[in-house]
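Let's turn to chain A:
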Amino acid sequence: MQAILFYLTAVVAILSAFFVMKCRNPINSALNLVTTFLCLAVFYVMLESPFMAAVQIMVYAGAIMVLIIFVIMLLNLGLTVKTRYTHGLAAGGILSVMVLFVANYFTRAGEATGTGGSVTSELIASYGHTELIGRAMFVDFLLPFEIASILLLVAIVGAVVLSKRKV
Partner candidate 1 sequence: MADYLLSIMTFFPLLGILVLLFIPRDNGGLLKGFTLAVSLITFAISLPLAFDNVFTTSGGMHYREFYEWINIGNFFQMNYNLGVDGISLWLVMLTTFITPITILSTWNAVDKNVKGFMAMLLLLETGMLGAFISLDLFLFYIFWELMLIPMYFLIGIWGGKNRIYAAVKFFIYTAVGSLLMLVAIIFVYYFAVQSGVPMNGFGIEELYKLDLPYNAQFWLFLAFGFSFAIKVPMFPLHTWLPDAHTEAPTAGSVILAAVLLKMGTYGYIRFAMPMFPEALPTFIPFLAFLSVVGIIYGSLVAMMQDDIKKLVAYSSVAHLGFVMLGIFALNMQGFAGGMIQMINHGISTGALFLIVGFLYERRHTRLITEFGGVATKMPIFATIFMIITFSSIGLPGTNGFVGEFLALMGAFHSSLRWYAVFATSGVILAAIYMLWVYQRVMFGKVTNPENEKLKDLSLREIVIMLPLLLFVFWIGIYPNTFFSKMNPAMEQMLEHMGQGKVAVVEMHQPTDAGSHAPVKKHGHN
Partner candidate 2 sequence: MITVNHYMLLSAILFAIGTFGVLTRKNAIVIFMCIEVMLNSVNLTFIALSRHVGNMDGQIFVFFVMTVAAAEAAVGLALMIAFFRNRNSIDVDDFNMLKW
């Protein structure tokens, strides 16, 4: 049963990713991107990490996509697309196939070792996924967390400086 769900969402994800890349009009590709994010959220749920799915939807689908659509609307890009909207198809195609092949082979090569980790599905069920993430984030990865916050600050300042008309 779970397998059917997996394959279904996988197909939807791949198709929507493909259309993100294929549609001529950026709005359509933006919407397709949203569907991709949703599919991914479903995958996260299947992987017993519901918190991640929620965060995924909130951050990606909610924040970033809205920002992108906002920018598309702001710049009124819709119809101005020129006839030839792609270039270097041959090179891009070959390269992406090679990337696919390499990435796939890469994952195949090594056997995913280290299965004996402490976090098992029963543990998640007992404590709840959010608590586990919270514990991990604020205990083991506290410093990276702080650095991430600084990164965001920098990004904000950068965005402001770049988009102001005259400093």
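Selection rule, in plain terms: all candidates are chains of the complex that A comes from, given by their letters.
The rule is short, and it goes like this: a contact is a pair of C-beta atoms (placed from the backbone, for glycine too) under 8 Å apart; a residue touches a chain by one contact, two chains touch by 3 or more; residues count from 1.
All figures in this text were calculated on a predicted structure; none of them were measured in a lab.
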item: Chain touching chain A (counting every copy) in this complex, out of 1 or 2; value: 2
item: Complex interface listing, chain A residues touching candidate 2; value: 2-3, 6, 10, 13-14, 17-18, 20-21, 26, 29-30, 33, 36-37, 40, 43-44, 46-49, 52, 55-56, 59-60, 63-64, 67-68, 71-72, 74-75, 77, 80-82, 84-89, 91-93, 95-97, 99-100, 103-104, 107-108, 112, 114-120, 132-133, 135-137, 140-141, 144, 148, 151-152, 154-156, 158-163, 165
